[in-house]
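What follows is a short report on a single structure.
Left out: one protein chain. Kept in place: all the others.
Up next, chain A:
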Amino acid sequence: MTTTVTTAPGARASGKEVSLQQQRARAAFWFLAPMLVMLVIVAAWPLFRSIMFSFTDATSDTIFNGQSEWVGFENYLTWRVRDNGEVRWRGVLADPDWWNAVWNTVRFSLISVSLETILGLLVALVLNAEFKGRGFVRAAILIPWAIPTIVSAKMWGWMLNDQFGIINNALMALNIIDTPIAWTARPDTAMIAVLIVDVWKTTPFMALLMLAGLQMIPRDMYEAARIDGIHPVKVFFRLTLPLLKPALMVAVIFRVLDALRIFDLIYVLTPRSEGTVTMSVISYLNLQQFGDYGEGSAQSTLLFLIIAVFVLLYIWLGRVDLSGERSK
């Protein structure tokens, strides 16, 4: 009985198979169209215009009335030969401030992501272990993640305050330092302050991603390893880490891309500090503070290119199945 019911529509459908596929493909197109149009309006077009601005001498006075002029690569790099034969380089690529920002961004990304990975994995392992109060720990680590970045910047800015901050107070009580440190103001400690806040805020996110990866590993494998008497550290390096690698890679890539574009934390926690200005921040200052849309756009375009190269490299290397298409 059931077979006749299921085969009958199937037999009829085979004639309509093509039209059904076509109908679905057409519907898919119309379903995608509004979203794609929206993305072109808010992402592709503004990106294109920003890149165009980077080839003009646009300022805050000329950006809207179209009076800016095309200057080619002058914002990026240009040179003038002086009378005495000396060559003078100008433009973003010859600007030490820009290279300082690049250096800060790279430094920040490398250190913050590696700390977040190491600590995030530890937290994930704790949450994957069985003990009383695990639910409480999981709830607790969601708090830093839920707090808005600006709020965490202000909270830590207060805790790291030079005169009244609790961190200096605690460190002095423990005799680790003998005079208060102006964490966010001193060029050599500003980056440390930014790193502390970023690691505090983002480690939970890493931990949750890795916990999901850990929970995919079948428990029987650990059981088997334990019955065989294999040392837990060996199990970690031989079993857990290799199986966790895909989840770990995805988490690390997302964090690196996120770290490369950091703006809000640094802008609020350590404003105008040489030691922490990143590519996003220096570009923003040029655009908004100094109204130099040409140079600011050139800097933001360079940042975009760096991130694009990063993304393409990962896709091209094919190591990571970011879209999850292949696993299906």
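Quick notes on this structure:
Just so we're on the same page, contacts are C-beta pairs under 8 Å (C-beta built on N, C-alpha and C of every residue); 3 or more make two chains touch, one makes a residue touch a chain; residues count from 1.
We adopt the following convention: contacts and distances are computed from a predicted model.
Remark: of the listed names "NADH-quinone oxidoreductase subunit J", "Cytochrome d ubiquinol oxidase subunit I", "Maltose/maltodextrin ABC transporter, permease protein MalG" or "Nucleoside-binding protein", the one matching the undisplayed chain in UniProt is "Maltose/maltodextrin ABC transporter, permease protein MalG". Touch with the chain omitted from the figure is made, among A:Thr189, A:Thr276 or A:Ser300, by A:Ser300.
Although one chain is not drawn, the whole complex shows that of A:Met38, A:Ile177, A:Met221 or A:Leu313 it is A:Met38 that touches it. Mapped onto chain A, the footprint of the missing chain covers residues 9, 13, 20, 23-25, 27-29, 31-32, 34-36, 38-39, 41-43, 45-53, 58, 63-64, 110-111, 114-115, 118-119, 122-123, 125-126, 129-131, 133, 136-156, 158-159, 161, 163-166, 169, 200, 204-205, 208-209, 211-212, 222, 226, 232-233, 235-236, 250-251, 254, 257-258, 260-261, 263-264, 267-268, 279-280, 283-284, 287-288, 293, 296-297, 300-301, 303-304, 307-308, 311, 315, 322-325, 328.
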